[in-house]
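And now, subunit A:
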Amino acid sequence: MSVLATRDLIIDVPGRADGTPLNITIEPGQVWGVLGPNGAGKTTLLHTLAGLHAPRSGSVQLNGSVIGQLRRRQVAQCLGLVFQERQDGFPATVLETALIGRHPYLSPWQMEGADDYARAEAALERLDVAHLHDRLVSTLSGGERQRVAIATVLTQAPDVWLADEPTNHLDLHHQSAVMALIAEQANQGQAVIMCLHDLNLAARWCDHVLLLYPNGEACWGSRDSMLVPSALEDLYRQKLAVVEVDGAPVFVPIKG
Partner candidate 1 sequence: MFILVNKSSYLVRGALGLALLLLSSISHAHDHSRCVVDDRDREVCLYNAAQRIATLSPGATELTFAAGAGDQVVAVVSYSDYPPEAKQITSVGSHTRIDLEALVGLAPDLVIGWVTGNPAEQLETLEALGMPVFYIEPRDVEGVASAIERLARLAGTEAAGQAVAANFRQTMGEIDARYADREPVATFYQVWDEPLMSVNDQHLIGQVVEMCGGENVFGEQARLVPRIDDEAVLATNPKAIVAGGMGEENRHWLTHWEQYPNLTAVAEDNLFFVPPSLIQRPTPRLMEGAQLLCEKLDIARQKRERR
Partner candidate 2 sequence: MLARLGLPLGVLLLAALASLLIALGVGSAQIPPAQIWDVALSHIGQGSGDTLAWTMVMELRLPRALSAFAVGGLLAVAGALMQVLLRNPLADPYVLGLSGGASIGALAAMLGGLGGLAISGSAFGGALFSTFLVFGLAHGSGGWTPSRLLLTGVVVAAGWGAVITLMLAMSPAERLPGMLYWLMGDLSYARTPWPPLLLLLATCVVLIPLGRSLNVLARGPQQAAALGVAVRPLEWCIYIAASLLTAAAVTTAGSIGFVGLVVPHMLRLLLGNDQRLILPACALAGGTLLVLADTLARTMIAPEQLPVGVITALLGVPTFLFLLYRSR
């Protein structure tokens, strides 16, 4: 199982002060939620953790090696990323899209085999989009596309999941289904870091939380130590009311 860690990491958001250097270690089985208002740098942080974006200073380490020095192929075998935005470019079917999750494991001359197809089909099944497998992705609804994107990462089966707003466009049922899938991954020993807008999803599904402020300051720790109304009100500059439902806190914005 892989371990993702940061050493004095300062992400590079243009025109912003350095803020708090991040020193976090994401252990296998942990589910981290990254919370912050718009423009706080959540996506930049996620891309930096994936090695797609160079940090301003400090480093991201995957299993003890600096991620920028690893080959992309090695990184992709350990770490998968659900993007918030996707380009369509050229038409591709749902099955083809899920199948590219196998790319990191295949040699240049190798064609996808029956095993690869089986994994992709299983992932589509798991995300409830198997019936669409011959459809062009560009003809799907937003929620269906989001599930296909998650199915691609599920096909990739990385040790570390990075997910940028994984519940975007999803209806309530599929939101729960996707979060349950992520929790299941964590139970199997995968580490998960996801950016979330919905405090309540973080409260319900994450065990660790990182609060990212627009000025670059940050704090992190266990869910219960982080999800306190005063800190969250400060983070979002929004008054909140808290009630407890089904054993988890629920945050509701209130007037004033």
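Annotations
Just so we're on the same page, a contact is a pair of C-beta atoms (placed from the backbone, for glycine too) under 8 Å apart; a residue touches a chain by one contact, two chains touch by 3 or more; residues count from 1.
In picking the candidates, the idea was that all candidates are chains of the complex that A comes from, given by their letters.
Everything numeric here is computed off the predicted structure, so don't read it as measured data.
Set subunit A beside the options 1 or 2, and in this complex the one it touches turns out to be 2.
Interface of subunit A with candidate 2 (complex): residues 47, 50-52, 71-77, 80-81, 83, 86-87, 89-93, 96-97, 100-101, 103-104, 106, 108-109, 111-113, 156.
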